[in-house]
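Notes follow the structure.
Note that one protein chain is taken out, while the other chains of the complex remain in position.
Our next item is subunit A:
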Amino acid sequence: MQQVDHLTTTPEAPPRGSSGAFVWVRKNLFGSIFSSILTLVICGLIIWFVPSLVEWALIKAVWPGAGADACRAASGEGACWAVIGDKWRLIIFGRYPFDEHWRPTLAMLVLMGTVLVSCDRRFWSARLIVVWILGMLVFLWLMGGGFGLTSVPTGLWGGLPLTMMLAFFGMVVAFPLAILLALGRRSSLPLIKVVSVVYIELIRGVPLISLLFMGSFLLPLFMPAGTTIDAVLRAQIAIILFQAAYLAETIRGGLQALPKGQSEAADALALGYWKTQLLIVLPQALKISIPPIVGSLISLFKDTSLVAIVSLSDLLLSMRQAMGDPVWRPFFVEAFLFIMLIYWAFCFSMSKYSQYLERTLETGHRRR
């Protein structure tokens, strides 16, 4: 008790001139002549730029509810947030039937719920696979209809739900493929190794957009005569094939970081190849590669926007379609900023999550 009391006595003040706001400013803003000049220049730019930005975005802005005429009157002076108020449902849901918008909303919530559950480390187990399969089925049911809901053809799917579906479905379906490819690339069986390497390098060597073109021009040729494949499905297949190759390389990084002693010990316990991989190697290797896997999901989320080029109304294209309205067309900057914010919110939160994981998962499995 006494000791504690001793420790809680007020500490002596630090030497003068080593703390406080003034010292901080001198050290971090005016540390040297060059640094001082930089600070002054940046401050000048901020003073020049920020007030006019605030004036444009907030003070003189036209808020939702107002009409396009009010925006036209304020054109060049203030932002036209009214365009978002008028068009947000078209941007978020695309051409999905207006009266049924509760379905994609619910579907997105289900998908988000599944993602959030997967983010919590307490739920990391094989049961997540079941959760994901269920989540995806419910999503497809809500979007597509059937079983009591009116059916909505995929041609009308669009906006954020489509973007989320392409990204998260692409990731989840590519995952087992990627594990097989990563194991195949490190396999001692020469033919399997060659097949994996060729596949991975071929896909990684070409742009995603060329794969999407291949999906829309060549896939119909590859299928038995008379069968038609849905455009959304074609894009989803191209994205899965693409993501599998990139994810395989990410997982291979984790496999390589694992000390060889782990699989040698499994050999010594007389475990076979699959038992070694499933029980010993993969759980540790996947854990190491989870942060880069999240990074790869961020890239995929951004890359889904490329389906706009093959005319799928994802968030990007549905925004452009919504802005085709001649009344609101001049205010495209605000619409751009709106969906930039949506994409940014998704990607930024994922990257923060990945950084958090990197900090908490570090338990010394890495090869030193």
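Criterion: a residue touches a chain if its C-beta (ideal position, glycine included) is under 8 Å from a C-beta of that chain, and two chains touch if they have at least 3 such contacts; residues count from 1.
Simple rule for what comes next: contacts and distances are computed from a predicted model.
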Complex member absent from the view - protein name from UniProt, among "MoxR-like ATPase", "Succinate dehydrogenase iron-sulfur subunit", "Chemotaxis protein CheA" or "Amino acid ABC transporter membrane protein 1, PAAT family":
"Amino acid ABC transporter membrane protein 1, PAAT family"
Touch as defined at the start, partner being the missing chain; which of A:Met143, A:Leu162, A:Ala285 or A:Leu316 qualifies?
A:Leu316
Which listed residue, A:Leu106, A:Cys119 or A:Ile192, touches the chain dropped from view?
A:Ile192
If I consider the whole complex, including the chain that's not displayed, which of A:Trp63, A:Trp141 or A:Tyr343 touches that chain?
A:Tyr343
Spell out, residue by residue, where the missing chain touches subunit A.
28-29, 31-32, 35, 38-39, 42-43, 188-192, 195, 202, 204-210, 213-214, 217-218, 220-225, 273, 298, 302-303, 305-306, 308-309, 316, 320, 332-333, 336, 339-340, 343-344, 347-348, 351
